[in-house]
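Shown here: the complex without one of its protein chains, the others still in place.
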Amino acid sequence: MLGTVGTWLAAIGTLAMMSFAWRENPFYRAFEHIYIGIGAGHATVMGWQNIQSNLIRPLQVDRHFLSLVPLVLGLLLYTRFIKGQAYLSRYPIAVLVGVGTGLTLRGTVGSQLVEQVKATMIPLNNINNIILVLGTTATVLFFYFTAKKSNKAMGVTSKIGRYIMMIAFGATFGNAVMGRMSMMIGRVTFLLRDWLSIL
Amino acid sequence: MLTKLQNIDKRIIYILVLLAIIIPLVSPMGIPFSINATTQAVFDKIDSLPDGSTIAIGIDYSPGAAPQIHPQAKAVLNHLFYSKNVKILFTSIATTGPMFTNQLLDEIAGHDKVYGTDYIHLGYLPGVETAISAFAKDFYKAFPVDETGGNIADFPIMKDVKSAADLDAMLVFTASEPSQYVRQIQGAYGVPLAVGINSVIVSTNMPYVNSGQMFGLMNGLRGAAEYEVLSERPSEATASMDALSFTHMIVLAFIIIGNISWFGTRKDKEGV
Partner (left out) sequence: MKSSTPVIVLTFIVGILIIAEFFLPGLNLANASNEVQNWGVVIAAFALGLAAVNLVRIHGRRIILRRSEWWNSALLLFFLFYMIVVGIIAGTDYIAYEFAFQNVMTPLGATMYAMLSFWIASAAYRAFVARSIEASILLISAAIVMLGNAPIGEAIWARFPALGSWIMDIPNTAAMRGIMIGAAIGAIALGIRVMVGIERGYLGGGNE
């Protein structure tokens, strides 16, 4: 019984969202609001559960009093809603940005710079390797030496960079088509199989 | 005629896309398809994991990407739970991840694996890259309790696992950029990493496959179908492949129509 109610509810929601393709309408707007509410509610619950396990529990069970620091910082985030005190919310953000920046900096150097450059240091003994090396170099140069287009060699390199990027963007578009069609296939399958029991 | 072709109502396009999905779903043709090397690599690695290995699986997708990624995760879990003896830690850095993990575990029920001994659901950790780095460093500190509320130290599966350094591999099913896992898991601990991602971000992640930083990659719904075929459990993704073919044909047809009408009316435009 509950399963049937759920399927009908999901089907009505699906059709409401799809109705936007015809034109924007009140039915769509109602479900759009429901989606935002439910999504924000779910995020809040997940946050609450983490505060329970990663803050309150270490404080209560392990007597880990350093956890009072993120408790204060976390609460300070909400000062942004208090007129005149909003500047206090910058402190927790500073910690988040500091951790994020530190992690990105130390990870990027190895994973995105050194490893990727290393993977481009390959023998130029076949056409694929030549395209990989030339294409990577030309793309990097395209972004970093745009000012030197007057130089003929740079102009040619820049053109190669542009063409190779067009191949990549085309590939991205081709894959985007597959991804987006897959999402609609998922919804139509739900409507035909679970709701209408046609499949 | 050409001007008409240039002004097709967009709603006609939408209806044709829907028909291209509905018709092959109702009467499937079963067009065969080959296996991409990147999916094969994921399957081969999982299939060759020795008994008793420990892996982590990140379930990080949202409802929007679920039609592409959920079937991938389900195909891999069916393979792992029914054909392998591997210990699995489920983690998530997306708020919706734990709900999908529970759903997956319900959907593949019927295996002989025991919760807490063969697999454990550690739940969600906020902070994205900070979260990955935190749990990679110390599972116990990042996840003091599992999804059921139990102390993770009490579960036998956690006996020999402290950090990412103890993992034999990590698989991530995500709709956002997996490069943070490359930085914090593969880069920092040398853990072999593979991803199941939505199609639109596949091209940006190919350099990681080429460099060996990812041992494999599954591309959206097609990747899921390929994995289902490889593990000899054809299911919903395989059944969707005809619809995928037809919708691609519709898009290609409209690209051709768009070009014919544009080139056909170009002279008129230049004359203006």
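Assorted remarks:
Labels for the chains are A and B, by order of writing; each one numbers its residues from 1.
Throughout what follows, contacts are C-beta pairs under 8 Å (C-beta built on N, C-alpha and C of every residue); 3 or more make two chains touch, one makes a residue touch a chain.
Quick caveat, the model's predicted, so the values are computed rather than measured.
Remark: the residues of subunit B touching the chain excluded from display are 8, 10, 13-14, 16-17, 31-34, 36-37, 62-67, 95-96, 98-99, 102-103, 125-128, 130-131, 133-134, 137-138, 141-142, 147, 188, 199, 202-207, 209-210, 219, 222, 241-242, 244-252, 254-255, 257-259, 262.
Mapped onto subunit A, the interface with the missing chain covers residues 2, 5-7, 9-11, 13-14, 17-18, 20-21, 26, 29-51, 54-55, 66-67, 69-71, 73-75, 77-81, 83-84, 86-106, 108-109, 112-113, 116-117, 119-120, 128, 131-140, 142-144, 161-178, 180-181, 183-184, 186-187, 190.
Going forward, only the chains that are shown with their structure count from here on.
Computed centre separation for the pair subunit A/subunit B is 14 angstrom, with centres defined by C-alpha atoms.
Across the interface of their complex, subunit B is touched by residues 21-22, 42-43, 46-47, 49-50, 53-54, 57-58, 96, 99-100, 103-104, 107-108, 110-112, 115-116, 118-119, 132, 168, 171-172, 175-189, 192, 198-199 of subunit A. Of all residues in subunit B, those touching subunit A in their complex are 11, 14, 17-18, 21-22, 25-26, 64-68, 95-96, 98-99, 123-127, 129-130, 133, 142-145, 179-180, 182-184, 186-188, 198-200, 202-204, 207, 210-213, 219-222, 236, 240, 243-244, 247-248, 251.
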